[in-house]
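This is the structure I have questions about; it appears just below.
With one protein chain withheld, the remaining protein chains of the complex are depicted in position.
Letters A, B, C, D and E name the chains as they come in the text, with residue numbers starting at 1 for each one.
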């Protein structure tokens, strides 16, 4: 929350946000599974103006060997932004922010992936942000779940991502870039709708205990909506494969 | 020796230094052994305004294995300054100065440590400078000896550290920060009092052959004083342990 | 090709270049083989004002082992500039330019070296530019061939290097530093005269198809001249060795 | 199964069995932090400093203050940066070399907890708008690691910043010049305090030790301010939380945090 | 002989046998590039962007434009820098971490092809001589790797730069300030296009696939401009070319390049 001074009206008198949405509405989300040729699984997600490409490789051997685990598979995640994905050109070297988000997403996916099924090996999830617009970590997590499923990795559930937050003193769903910059709080959530577990949770900003509760509730609603789009993307891929046969 | 212009009077007409000491007097030195819970051995030393924490781990396995030696144990030393330890905040990445001092201290400790007693393994000595005030390498070396002994590493002798130097044309003992900045020479010494061997010696500044000789003599005196404090710290630790039993 | 504005006359009315050469003339090239004591093979080359020292080590074991190849030897090349070799002091860390030139020279030497003769091992070629004056990659390649032969590495041919180019609208041989900065094109060539194969080719600048053809022709002429000097250097070394015996 | 895993499994079983009986290995209540000791001014030459001992976990935070040129878009605010490193003396597993993802996360969570709380009124830390501002660097050095570094760094940072002295600077010829021996109090608006909870099986415990940490399923760090509002969150670990658990965690963090805040206040 | 080598050897024999019959594995002519598709403006927030699909090789190029302080000796020209990276999604062998020599070469050859061609009239990109110039950064991200990344990056870069919009800046108090919503066309003088050829045995083929790439003897990348002149060259691989082969390659590159140039032109 930059708390940046700005003239932007985040919420008008009719409860409409700066991009025309209502407080409990997500941006438009479209997901396409199986978009890369070489990757074992992949997905392309547009989450508002976020554009993210995810590729999954594995299960595959681990080098060096001592990094592998005889009892379980390991999940490795890389969240990375293209230099042209943000307003001012980003240095291509991974930033500390990217290192942290990679770790947070990894720990959000681990509860969903049945790692014990592929001991001694690794599954690599590479998330490439081509265009960023606030909420990239939720979008990347959402796409990563689809790409993992597309790769045929055994999973307990999909993890859907959607942020809740606070702007102009209202609790809102799916914080966009302007709301992230000028708003009061951003609370990204990763959620497994079937298992009803929150696996990613962070917060920038200030919330009262009551607002915190409301944010979690509205955020879970958002994740449930995103979940339907994830499932549809996988069905489309499966159906398209069926057609080809 | 910066030779920096300054108004400071390094030595007054009564032979008293800027911090009230006589030329052949060390700053106040206090050492406490066994201050860390996890380390195998440890020491906290205050040497004037220097505050240094030393932790020792080992003997322990070496990774990667080819770094170990089947005939002898190896000693690894790291001298490191906290960002807040100096006047202007220090970048946390190790500087070339820290790399050199680590090496010099390692070679000052090696003659004292009976490395052949633990082949294939390593002993790690980590020296963390929390506050620096001139003469950190001597203080770190002094603390490291105590921490090694506290860890039960077999040793031939303790290494005591104390600098000699030259300021206001006089040979002085235990150069402080002002004397290091505005003085004429700083000659840090590491000495094994029992074995009568100098194991650390460096020099910044200019000394005549006669001054060099005097510096070594006075420096050895200083090391002998420090040695008594080292032994006391170990006795205190041993006695305290005895009490607990 | 900087296309830098300059007052320099690259070619006068008599067809004479800024350093007194004709268009089809190389700078003075001198090569001495066997100049280093420790290296298995070495050469010192002066190519105009370029001064380059090359040392070859190997065939020798590869660490880590998995970098070696059971079917063939591998060639590793490092092109490196001393900080004092250029106008403005160069940062000692290898630049991306040096990484690329190392790779291009490696691929220029590989066709000449009979790598299959020493499987599982590596030959290291280290090229150190002590003074640079335009055309360092051709000079380094030329010296490297001699150093490899001096090391007794089995070779199909020597690779000779010489650039062609364009300045003041004329096709010229062996582009010097001024012509590189103010001229129109620089086309470095590496050539195996016996096998009649071009193994290094790059271009900075703009050439018509006809000029391109002329550059290749004149460049091969230049390489043939350099080849004679390479052979002479090896004969001198061999003869000198004969004398010693 | 590797040896390390077998030991972890045994340790987990032991801890879980006790938790089922409502007990923790070290006798604490589930919602009870370990004893916290704060020693201020342990690095007298720094502009602020604190040693926090949380059980056997120990962190030294040092504050350095110096004028900085502000970033173009924040020329009307001072700068505040917190970092953290795990010194190799702290634990046999601590590594030298570039920071691991664990350490990067520790540093960023520590920084966010202080920064997002608005602990300092940054608008009061401007020397000359767009030209020179006060920069406050709070570096945390973990010296002994018995688990829950997040909270130990939070407490050390809050205590060190809360008790620092800001040197006075005057602008002369467009450059800030230090006025010797003159200091002001930091413009503190609130005291942020983080509380980390581990989920082990169905149980949630506050301030996990290193043993609890090594076998937990998931964790959450919740930072609250003096008003009892939530100012930062970080979930970790390889499992998730239900919404109900997260509400309960926020309540636990407010309650446990209030006690910690008193200790930090009284240390000054 | 290692397993990988045996497979490469078998693959090479198969490809060579076909080449001797005048055929390529995917049915193309020797001098024929794979199908090229250019999608412009795929990153709408960037000042220019293009996705180039060359067969199954795919690259996204994004152009960012911002004012820069020029180097002392080039204060009368704008800045143009192209980079390239192979994303780890692109191929199982792609590595994260610092760029390998292969990637460094890819980036530098891509940059040289654009820069040495004089594609943009850099003298038109000066805001105030010696003080502030327009900086154009064209970053290529390889998203799928089926060989010949040199050409795919060349096409994506040329298309992205050709179609970018340059924001208008005005100097105010010695500093460049962006004028919202005002753009100018890039000062394009020519369209550079690279064509890479692989030598396999005695045969030379245009635009090698990853299979052809892995077993080729040598390669050459020749970049030509709109006038059909040669503006950049890069030889690679562990064998050499005869002078005659190189003349032939330049002719092939001019011919194949002209077709590519039309596709890039028409994409706008």
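Following the convention adopted for this analysis, contacts are C-beta pairs under 8 Å (C-beta built on N, C-alpha and C of every residue); 3 or more make two chains touch, one makes a residue touch a chain.
Just so we're clear, the structure is a prediction, and the values are computed from it rather than from any experiment.
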Query raised in the report: If you put the missing chain back into the full complex, which of the shown chains would it touch?
Result: B, C
Query - Chain not shown: contacting residue from C:18, C:31 or C:54 - result: C:54
Query - Residue of B:28, B:63, B:103 or B:232 touching the missing chain in the full complex - result: B:103
Query raised in the report: Per the definition of touch given earlier, which of C:100, C:124 or C:211 contacts the omitted chain?
Result: C:124
Query raised in the report: Mind pulling the chain B residues that touch the left-out chain?
Result: 1, 4, 69-71, 96-97, 99-100, 102-104, 107-108, 110-111, 187, 192, 195-209, 212-213, 216-217, 220
Query raised in the report: Tell me, which residues in chain C touch the chain that this view leaves out?
Result: 36-39, 42, 49, 51, 53-55, 57, 60, 78, 80, 82-85, 87-89, 92, 124, 126, 128, 130-131, 133
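The rule is simple: only the chains that are shown with their structure count from here on.
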Query - Farthest-lying chain, centroid of Cα atoms versus that of chain B - result: E
Query - Rounded Å distance between chain A and chain E, as computed from the means of their C-alpha atoms - result: 32
**Report entry** Centre-to-centre distance between chain E and chain D (centres being mean Cα positions), rounded to whole Å
**Finding:** 48
Query raised in the report: Measuring from the mean C-alpha position of chain B to the mean C-alpha position of chain E, what distance in angstrom results?
Result: 58
Query raised in the report: Which residues of chain C are in contact with two or more other chains?
Result: none
Query raised in the report: chain E: which residues touch two or more other chains?
Result: none
Query raised in the report: Which of line, ring, star, complete or other matches the graph of chains that touch?
Result: line
Report task. Let me know each pair of chains that touch one another. Result -> A-D, A-E, B-D, C-E
